[in-house]
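One structure is given below, represented as structure tokens, and several questions about it will come after.
Missing here is one protein chain; the remaining ones are kept as they sit in the complex.
And now, chain A:
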Amino acid sequence: MIEFPWLTLTIWLPIIGGLAVIVSGDKTAELTKWLALAVALLTFVVSLPLWFLFDVTSADMQFVERVAWIPSFDVYYYLGVDGISMPLILLTTFITIFVIIAGWEVITYKPSQYMAAFLIMEGVMVGVFAALDAILFYVFWEAMLIPMFIIIGIWGGPNRVYATIKFFLYTFFGSVFMLIALIYMYFQSGSFSILDYHTLQLGMTAQVLIFIAFLLAFAVKVPMFPVHTWLPDAHVEAPTGGSVILAAIMLKIGGYGFLRFSLPITPDASATLDWLIIALSLIAIIYIGFVALVQQDMKKLIAYSSIAHMGFVTLGFFIIFAIFNQPAVHSGAVMGIEGGMVQMISHGFISGALFLCVGVLYDRLHSRQIADYGGVINVMPWFSGLVVFFAMANAGLPGTSGFVGELMVILAAFKADFWFAFLAATTLVLAAAFTLWMVKRVIFGEITNEKVAHLQDLNKREFINLGALAAAVLVLGIWPSPLVTVMEPSIIKLVNQVQVSKLPNAPTPTISQTINHIQP
């Protein structure tokens, strides 16, 4: 029986829809926008079966589609999702709706192409998460750059050329090494299937080189210290929607890469080099936290905050080896990775919402400088309430989604090493400090800038946007169980996988902690 190709539909519907939006053009701009919104909504709807028809007891790839694409090179159009990629696909289709809505009245220059760029972007990003063939993955991976390049380059701020070049070169630089690694493994395994790579025996040198190649690609995307400086620049220049996609989804692709490629393909190298990632993650949490504190530009501040939060993600992923080495500890590795995953989803909502909030202010005053604001609560009380809510979520308040991932990573980090947890937990203070200090200066106080006095509170469109994201943040914070349940089998499988050495002459696999629980 051939399953209904939900993944293909989720990938190609927005891409084709995006092309249709371009064709319909700007002359009927109003209609075009509705068309774009319809496409985004429809894409979200067709992605929902991925969630509802997903078998939460299985760790295997589901919704698999496999068709020969370039037979002479064994390249397949090979798609499938597990508990790791499926939530990220839903995040993508969900967030895109709000990006389309956010650009509604704001983008007056070539709106149809703007909307189309985001729709195409959406399809491509879903493709990245769904691809199980290395070449297909790589094509989607690189294709992602083009719409984003255009979005920042055309609808961006005054310094957009510098930002786009920096963004493009940085990410492109990272990915060519990944391509080499993928091709190398093709010659070793005779297949481009990512799942075949997972079982491919590799010597230590090869593993280390492949690990580093992947690291370059993914570290730039996440971004990790010290290859993070493209992100603040890109955010500052990007239009609101671009920032949202960048923060909410594109960064997650780096995190996803670690789980899909680095850990399962090069477990021995990962175990050897885990200290590097842990160190960089902790630097991201603390160093970047301090850097965020002194930012004058709201978008830069949130961009740095994103880097710090993504530090939690990579920390959660790579503490697992230290946990394996703790003889007394029974579990924790699964929690670390799950925490990183939850943090990615949650950060998608929260950072997306925060960038939308900055967009709301920017649309009115055309400034992102903290110093230009103050006393916004006097004129925009509803908006201020939402900002405080998202700020608290960003600071990891329990009851919001921001807490769940942080809690899980801290719990797991404690099992790895007291000091990892200690350093990671400084985010409780740092994130609260940089986020709430900004809130204090922007939202509270008396109005000092004459222009602020004339601001209008949220319109219906903005209210729907932020309200929906607030609901998502709250639901995930109050009831994270469904998300965790979906992920758990795949993550348990991954954790068991990385404990098996892939060195050719390795002794019989010794798994220090075979994990097979789903319920306690």
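Following the convention adopted for this analysis, contacts are C-beta pairs under 8 Å (C-beta built on N, C-alpha and C of every residue); 3 or more make two chains touch, one makes a residue touch a chain; residues count from 1.
Basically, contacts and distances are computed from a predicted model.
A.B. asks: Looking at UniProt, which of "NADH-quinone oxidoreductase subunit L", "Cytochrome c-type biogenesis protein CcmE", "Lycopene cyclase domain-containing protein" or "3-isopropylmalate dehydratase small subunit" names the chain we cannot see?
C.D. replies: "NADH-quinone oxidoreductase subunit L"
A.B. asks: From the list A:Ala432, A:Ile464 or A:Leu503, which touches the chain that is not on show?
C.D. replies: Considering the complete complex, A:Ala432 is the one touching the chain left out.
A.B. asks: Out of A:Leu179, A:Leu365 or A:Leu407, which touches the unshown chain?
C.D. replies: For the chain that is not drawn, the touching residue is A:Leu407.
A.B. asks: Sort through A:Trp155, A:Tyr287 or A:Phe390 and give me the one touching the missing partner chain.
C.D. replies: That would be A:Tyr287, which touches the missing chain.
A.B. asks: Touching the absent chain: which residues on chain A qualify?
C.D. replies: For chain A, the residues touching the absent chain are 166, 170, 226, 229, 287, 290-295, 329-335, 338, 375, 377-381, 384, 388, 392, 395, 397-399, 403-404, 407-408, 410-415, 418-419, 421-422, 425-426, 428-429, 432-433, 436-437, 440, 443-447, 457, 478-481, 483-485, 488, 515, 517-520.
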